[in-house]
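Comments concern the structure below.
Heads up, one of the protein chains got dropped from this complex, but the rest are sitting where they should.
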Amino acid sequence: MSSDSQREAQEKETGRIEAFSDGVFAIAITLLILDVKVPLLEEAEKAGLWTVLLERAPNFLAFVVSFFFILVMWINHHRLFTVIRRSDNNLLLLNGLLLFGVTFVPFPAALVAEYLNQPDQIVALMVYNFWFFLIAIFFNAMWWYASSQKRLFSAKTDYALVKHISRQYMGGPFLYFVALILAFIHPYLSLLASFLLAVYFVIPNPSVQQLMDTQNEE
Amino acid sequence: MSSDSQREAQEKETGRIEAFSDGVFAIAITLLILDVKVPLLEEAEKAGLWTVLLERAPNFLAFVVSFFFILVMWINHHRLFTVIRRSDNNLLLLNGLLLFGVTFVPFPAALVAEYLNQPDQIVALMVYNFWFFLIAIFFNAMWWYASSQKRLFSAKTDYALVKHISRQYMGGPFLYFVALILAFIHPYLSLLASFLLAVYFVIPNPSVQQLMDTQNEE
Amino acid sequence: MSSDSQREAQEKETGRIEAFSDGVFAIAITLLILDVKVPLLEEAEKAGLWTVLLERAPNFLAFVVSFFFILVMWINHHRLFTVIRRSDNNLLLLNGLLLFGVTFVPFPAALVAEYLNQPDQIVALMVYNFWFFLIAIFFNAMWWYASSQKRLFSAKTDYALVKHISRQYMGGPFLYFVALILAFIHPYLSLLASFLLAVYFVIPNPSVQQLMDTQNEE
Partner (left out) sequence: MSSDSQREAQEKETGRIEAFSDGVFAIAITLLILDVKVPLLEEAEKAGLWTVLLERAPNFLAFVVSFFFILVMWINHHRLFTVIRRSDNNLLLLNGLLLFGVTFVPFPAALVAEYLNQPDQIVALMVYNFWFFLIAIFFNAMWWYASSQKRLFSAKTDYALVKHISRQYMGGPFLYFVALILAFIHPYLSLLASFLLAVYFVIPNPSVQQLMDTQNEE
């Protein structure tokens, strides 16, 4: 068996993981809208539709923050799989765990939409950011496994760079934990923190960029 | 690193953006049906199922117009990505913003379905067409970025044509704003306008066609 | 521009139509389950869960028939696109019309699930089979357009065979119209007819098979 045909076969496998993951990300991100409910006619009749829509602000806020969280997760997933060139059983499972996390996001999102500005809003935001904290751990687990299994990368990978990236990603769970704690100060602060974290993780990381380039040079 | 292998790697990236976007478009367009509710048995018992179904006309109307809006957005997205051959971080984000717009469409669609022929119908249609106006802006932002970043296109692209296309697309936000204003005259007029705009934007633009051909000639 | 690179570019286009259509078919077929509702605890407490589930038979029946209708539509769509090798604007639109039909299926399916064994069951089944009749027309329109536009096929296509297939597909709308009429005799007969039609249209048509083979020989 030539090494070339082997590589081809395994890259095809990565292809189907990516396709399935894309599907799950795309559906989870789109299902979020189902929790943005249209106001009942009776509510609008009393106060007018404008007012009722404005009162729904927490609903829209939860939608926006959750949408960008999943989008940024997808962008980073996409980036990692530019580097991960081969697949094995454990990667399938660790990726499955990450997808489990992503699939569940509509629940804490709906929780925040329902409970923001209500007595139990701190609980809702703790669950919300705890879930993001957990997803960040799943993400690190997958990256850690893929990067330590050198055979999942290409031969030319610069492992000094890989270590550098790992250190940066490892900040994720810690940062989401901080966002969780901020809920005790103010729920909106906690929500703002998770939004800013999405912004932070979407900024192109020069090390990742460099690594992706090395891989492509191969 | 050969220029060929580099191009290949980056075209693969465009492939995954397209796949993810296709997923989001396909799901958003299919979720619209969830807001077309089956009449309750009790309603039908009194007036008969035919009558109750006919009374639901606004529901079906909102479904049809929203379906074709998303379909036409997809067709145009599809066209642009025949021309956009490379991808970078900002494109990922601008495309994400466009998908954000598309994902949200089921909400204003459900709003129109619920509030058409009701006292607050003008508000519903303003929100509806305002959202389409916003999506048109996101679409222009992505196209403007991709076309100004010459490196995202192929080397042979005819930039006179690109400018011509940009001018045409730039009419989109303006036209949807007009549709929004028409809600004050009559809500149905506003809905009709958004339907006609979908028809307008699906007509094959000869400049785009020509540009797609130049790209493929490469 | 070489004829080879042109073909490649246009086949890629067909690829994205297929991907988007696959997405819509896959989502529409999966959303059907949302109308199979879990019985309320109160209902089950009185009569026992087994009894309540058995009373839901129409619900399950509507799910099964609609599932296989969409599956068979997908299989036939899949077959046609083995033959259709190129794409143009009208094909995008006609395919969009077909997807519009498929996307809407969960509504008549939910209608049958709700109204079977109720006074208005004939109306529900007429709407149901009328919608299948309409989809059959959209399907024929797409096939008719693709087959008359010789450029969408490959050069070696056997057009005697194409005509033969067209004649067979043209029976579809007529047969679904018959299923609609059968609702007046008995609703279950009408439902059975649409199920049998799904079986009929999934049986491999030897002419289509032969045509697919000619295309692949190229």
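For clarity, chains are labelled A, B and C in written order, and residue numbers in each chain start from 1.
The rule is simple: contacts are C-beta pairs under 8 Å (C-beta built on N, C-alpha and C of every residue); 3 or more make two chains touch, one makes a residue touch a chain.
Please read all numbers here as calculations on a predicted model, not as lab measurements.
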| item | value |
| --- | --- |
| Chain not shown: contacting residue from A:I27, A:L71 or A:L180 | A:I27 |
| Residue among C:I29, C:L111, C:M126 or C:A193 that touches the chain left out of view | C:I29 |
| Positions on chain C where the hidden chain makes contact | 18-19, 22-23, 25-27, 29-34, 36, 38, 41, 44-45, 48-50, 53, 63-64, 67-68, 71, 74-75, 78, 82, 202, 204, 215-218 |
| Residues of chain A in contact with the chain not shown | 1, 5-6, 9-10, 13, 16, 19-20, 23-24, 26-28, 31, 34-35, 89, 92-93, 96, 99-100, 103-104, 106-107, 110-111, 113-115, 118-120, 123-124, 127 |
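Just so it is clear, only the chains that are shown with their structure count from here on.
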| item | value |
| --- | --- |
| Where chain A and chain C are represented by their mean Cα positions, the distance between them in whole Å | 35 |
| Interface hub residues of chain C, defined as touching at least two other chains | 27 |
